[in-house]
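Structure, as structure tokens:
Here the complex is missing one protein chain, while the rest keep their positions.
Going in written order, the chains are labelled A and B, and every chain counts its residues from 1.
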Amino acid sequence: MTAAQPLPDPATSPDAPVPALPEAPKREALYFALRNPKLLIGLGIVLAFLVTGILGPFFLSPDPNARIAPPGLPPSGEYWFGTTQFGQDIFTQFVYGIRATFLVGILGGVVAAVIGMAIGFVAGYKGGWVDEILNMITNVVLVLPTLAVLFILVAYMDSRGVMMQSFFIGLTSWPWAARAIRSQALSLSSRDFVDLARLSGVRTWKIIVRDIAPNMSSYLFMTLILLFGGAVLAAAGLDFVGLGPTDGTSLGLMMHQAVKWGALQLGVWWWFVPPGLGITAIVGSLYVMNVGLDEVFNPRLREM
Amino acid sequence: MSLKVSDLRVYYRTLRGDVRALDGPAFTLADGEIMGLAGESGSGKSTLGKSLIRLDGRMKYVGGAVELDGDEVPVWDDRKMNDFRYKRISLIPQYAMSAMNPTRKIGRMTAELLESRGVRFREVREELNRRIELVGLDVDVLDRYPIELSGGMKQRVVMVLSTLLNPSLLIADEVTSALDVSTQRAVAETLVEFRDRRFVKSMIVVTHDISLVYQIADSIMVMYAGRLAEKAPARTIIEAPRHPYTKMLISALPEVGVKYAEKRLTGIPGSPPGLLDPPKGCRFRARCPLASEECEEQPPFVEVERDHYVACWKAE
Partner (left out) sequence: MRKYFGRKIFVYALTFFAAVTINWMIPRFMPGDPVQSRLARASLSNPEASQAMRDYYNSVFGLDMPVWQQYLNFWGSLFKGDLGVSIWLFPTPVTEVIMDAVPYSLGLLLPAILLSWVIGNKFGAYAARSKWLDNTVLPVGYVLTATPYMWLALLLAWSLGIVGGFFPSSGAYSFALRPEFSWVFVSSLLEHWFLPFLSLFLVSLGGWAIGMRNMIIYELESEYANYLQALGAPRRLIRRYAFRNAMLPQLTGLAVQLGTVVAGALLTEIVFSYPGLGFLILQAIQNQDFFLLQGVFLFIVAGVLIANFIIDIVYVLVDPRTRIQMQGGAK
């Protein structure tokens, strides 16, 4: 599926040995962050889209699907991105679509991250048969082709909202995150400070929340970004086959409409170019930003 | 005299500035000499070892010269150094356990390495077999993958591999620290045997474990914070050290020279100075019980008696 494209790198690819987590001191991290072009460019683009998605709708028609213009106009000064065959303003749809994209990304990403973290931490920290069982579950969900599962899950619902969609996406896209977090937690849980906590009888979840998670916060953040990107792509795939939200609009839904109503054959390129470009720009910037973050948090990569 | 190092300076580039990890040591190594190199963690032992064979990406050559058997060793020139590597200067890495490509059979990897260095594998094959047997292994280890060998076996294979071309100088960095005690002794004895059979002319054996190196080394050199503190015949270092740091090191060992003493170099109060911006003068000053005003000047590394060099104003 288009969800969670886990970029196979040493940290996430299951068979690679896990390098110990190098945590740079905060101030040093900031120093590098401000000088990392990948991070800055990626973050800049993402923020630009975010602001557009949040503020844009306040300046535009309240209904992105309203038919307010002559149909099939190419981009012009008045209709920046042109209009659809139904006379809808594509720029308005685009801006609303960005909003929906961020919503799906954040909700879906957070749901997946929460599940992935819960399973990954507990498996990595507890070990033994708990680990075995959780591992089994992870592997099962991992090999299930996510988008196909989503088709089945979503197809039977009569009304579909962004919330429901994000929830289902999160529910199916956590496994690689759980694996990655598990192996990191595994290496951390053998460290002295965790042993100390364990010996002094602190509860499991408390150790995880207090001692293990903060030590890999940067890693978790990067995982969340990848899950966000994956959720956006998965949602776009669902929308595209016509299983998108039944109300409102989204970037994937715009492409669905464009294809359904023959934009390709009619040469109405301005109908399908902007939504895909928006998704690519947002997700691509997130990925590039992630590489930047990796360099900031991981001193070993800085010299490269 | 096989090795002569004069005033070698190699720093690590970091964003806060240069770390002066190797700040001008000067010493010589005689033909057939096995020299133990000791000192606290971070004193620059590995940096010295690496400087003599290959500077890694962060290391910066600043000055000084190295001479091997009368030839200048261009440590600053990565490409020219290739003529020396393996053939004249070789090393047994600290990580011998994982020094071999895990997905190649050992023999095949050896062959590929040798051929890439312009040595015909067929011509050294017999010698390789002989040496494999010499270290107590079966020749068929060459048909195995590294994962099929135990840690000690891998260590011995790497020792044979590293010295196969009879280098003049062998650098062995912490080769024993990952092994159990009895294997440690076997490895140490193998090193001596290699020297006795002239597989290698001279050796620098980097270690934390003075008592182990004492049993095999002809001389011991002690480093402190990127500089040399003392170099002398092994027995002299143990029985009559002159530098205050060496004295503290030795007295921290429970029973010096006793066979299985395992005590590491710890237990000296205080910690060495940071090497980013080290203090002027003697670097041991802050921890030295004998420190006085003259120590604000850096003491020279001088020969106080035959083959006994010390860098301390109070060493007379």
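Criterion: a residue touches a chain if its C-beta (ideal position, glycine included) is under 8 Å from a C-beta of that chain, and two chains touch if they have at least 3 such contacts.
In this text, all values refer to a predicted model and were calculated from it rather than measured experimentally.
Chemist: Of the residues B:112, B:138, B:193 or B:305, which one touches the chain left out of the display?
Modeler: B:112
Chemist: Which one, B:35, B:73, B:91 or B:232, makes contact with the chain that was left out?
Modeler: B:91
Chemist: Which residue among A:153, A:169, A:216 or A:296 touches the omitted chain?
Modeler: Spelled out, the listed residue whose C-beta touches the missing chain is A:153.
Chemist: Suppose we count only contacts with the excluded chain; which residues of subunit B make the list?
Modeler: Within subunit B, the residues touching the omitted chain are 53-54, 56, 81-82, 84-87, 90-91, 93, 95, 98-105, 112-113, 116-117, 145, 147-150, 153, 158, 162.
Chemist: Name, in rising order, the residues on subunit A that touch the hidden chain in the full complex.
Modeler: 1-10, 13-16, 136, 139-140, 142-149, 151-153, 155-158, 176, 229, 233, 236-237, 240-243, 252, 255, 258-259, 264-265, 267, 269, 272-273, 275-277, 279-284, 286-288, 291, 300, 304
The rule is simple: only the chains that are shown with their structure count from here on.
Chemist: Taking the mean of the C-alpha atoms as each chain's centre, how many Å separate subunit A from subunit B?
Modeler: One centre to the other, that is 50 Å.
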